[in-house]
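Beneath this line is the structure, given in structure tokens, with notes to follow.
Not every chain of the complex is shown here; the ones you see sit where they belong.
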Amino acid sequence: MKRIQVGIVGGTGYTGVELLRLLANHPAVEVKAITSRSEAGLAVADMFPNLRGIYDLAFSEPKLDVLSKCDVVFFATPHGVAMNMTPELIEAGVKVIDLAADFRIEDMDVWESWYGMPHACPEIMDEVVYGLPELNREKIRGARVIANPGCYPTAVQLGFYPLLKEGLVDIDHLIADAKSGISGAGRGAKVGSLAAETSEGFKAYGISGHRHLPEIRQGLEIMADAQVNLTFVPHLLPMIRGIEATLYGKLKSNISQEDLQKLYEETYAQECFVDVMPANSLPDTRMVKGSNMCRMAVYRPEGGDVVVVTSVIDNLVKGAAGQAVQNMNLMFDLEEDAGLTQVALMP
Amino acid sequence: MKRIQVGIVGGTGYTGVELLRLLANHPAVEVKAITSRSEAGLAVADMFPNLRGIYDLAFSEPKLDVLSKCDVVFFATPHGVAMNMTPELIEAGVKVIDLAADFRIEDMDVWESWYGMPHACPEIMDEVVYGLPELNREKIRGARVIANPGCYPTAVQLGFYPLLKEGLVDIDHLIADAKSGISGAGRGAKVGSLAAETSEGFKAYGISGHRHLPEIRQGLEIMADAQVNLTFVPHLLPMIRGIEATLYGKLKSNISQEDLQKLYEETYAQECFVDVMPANSLPDTRMVKGSNMCRMAVYRPEGGDVVVVTSVIDNLVKGAAGQAVQNMNLMFDLEEDAGLTQVALMP
């Protein structure tokens, strides 16, 4: 079988190296090119020594003629890059999966106000598919361009979905208290990401407005088919990988703990990457470290009118590179879990 | 000046060693006895080598004749111990500060149902003062028995207090999403507290009911002078010290971000251990590590009807031993910050 030819644009960040880690054991792909303007010429394994002996590739300049020979191109770039190259790539028959935010927001005004730049290709937004397989699996199969969801949005949307599709909670008062490991801040050299500034400490940030807020809101509004009010507070965890989102909703009607559990289990019964924990247990981010799983639990504390969901993912896997591979698998009609059977690292 | 004679019952846990750390530099006290049934005879500095050269004490059996010669006795024991010794101690003229939960809950039925044992001295509950100086300073000065607040309750109550005393939020829908460092789980040898089980991981726990819930609820109800509905979800942080509580309330009336800021600043203007961060900044637990400060910020995201407060303390200091010393200072008419001028360790 001919292997799917993969290109990766922007391979020097954490989502780039994570794509390489996952694709290394993928049975049906070959990474053909990995680009980085700043590191062109450097062997990938010199930057990421965990890849020594596995990839023989060097970073190259991002050139259209090379990329257009790929079957699929992943963008693991800052926002604003993918939108400039995508039209030509899909024109050339290449599928595009953008791990950044260029295609995540349907409303161009909202996008431009949060990202502070004009969008380069509003004309293709109509065909973009938001790559959350649990909600959009069929559309993803036929898509040419995938907006791979953000890390927080993945954990929060999967957690709220059963409640919202059933109309169980007051959509005027949704709260998502989310926490992320430091790898979510990227590989950029910033004082705020130093080990001496972040380990042994914990804080909220971005309360006044985080770019994942409009993305999450858009997703929840599609589920609810109505406008929602969402308060989203992200926090920074003193660890490398993992997102946990604790979600709060106000129940509109009486539903027992048992029925909540059943609803969650049934909603995700067929999903290979969503795992509803048994009643009376709770997920820990370490249960998904390095794997593409999302694990969650649902509670109704003291039988009151508040429902609490806690949802965990590895921000670099199900929250980024793993979900991107899952989307690729769907687009190329492969097994959905191809290359994604890693077991989480415990301890 | 004669130094205040201090006894500590149960000195082998983290609150015990923290009391010793703080009292080592206290200008007006002398630690006379520190007890531990299991470690009697062992030099304190052999168990806690940070105290080498500072204390010459050894752990001793907890004996009433020794403790009754102290001016004040701190209980740094599991719950259920202080209540058995306190009546005799106060009879002997000794002041008591219990860092455990024996005296925190006024309603004996509630206490007994959460702690699963009969209370040993309900008859003295009337004179117990809940030792949150920012709310009960004057009562603390005259008290013989102090119930030193729990760690989560300190962070949550101080954070909600300005909103509740002004009646600004819907008390039927209060949410406290709280996170604690692992030292909060104590020094007991439990698999769940192992480094290999907790570092590089994050999880919620105790959603169905944590013992700090009734304590927090009681405190909020006193502030609101009404019954409140509170959802409290604690989480375990992969770090040693620090609690952060992110609090959510639904505003009942319109109040601007600026007025919220002003309310918080004015409420705590005279407090030496509560610091309201400037507008547009956020507290990090590392800003209070090793110190008795509580730092907090208040936000109204997107001008909506939700108010968000984030409040941080060091769980072992303002959340335990530091607050206990602050209470002692008030009870003995010392400077409130005597022995508590440590600057937080950054980095």
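The first chain written gets the first letter, and so on, giving A and B; residue counts start at 1 in each chain.
The criterion applied here is as follows: a contact is a pair of C-beta atoms (placed from the backbone, for glycine too) under 8 Å apart; a residue touches a chain by one contact, two chains touch by 3 or more.
For clarity, every value in this text was computed on a predicted model and none was experimentally measured.
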Total copies in the full complex, given that 2 are placed here: 4
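Everything below uses one rule, namely that only the chains that are shown with their structure count from here on.
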Gap in Å, rounded to a whole number, between the CA centres of subunit B and subunit A: 39
Residues of subunit B that touch subunit A when the two form their complex: 173, 175, 177, 179, 181, 196-197, 199-205, 207-209, 229, 231-233, 235, 237-242, 244, 246, 248, 250, 280, 282-286, 289, 299, 301-302, 304-306, 308, 310, 312, 347
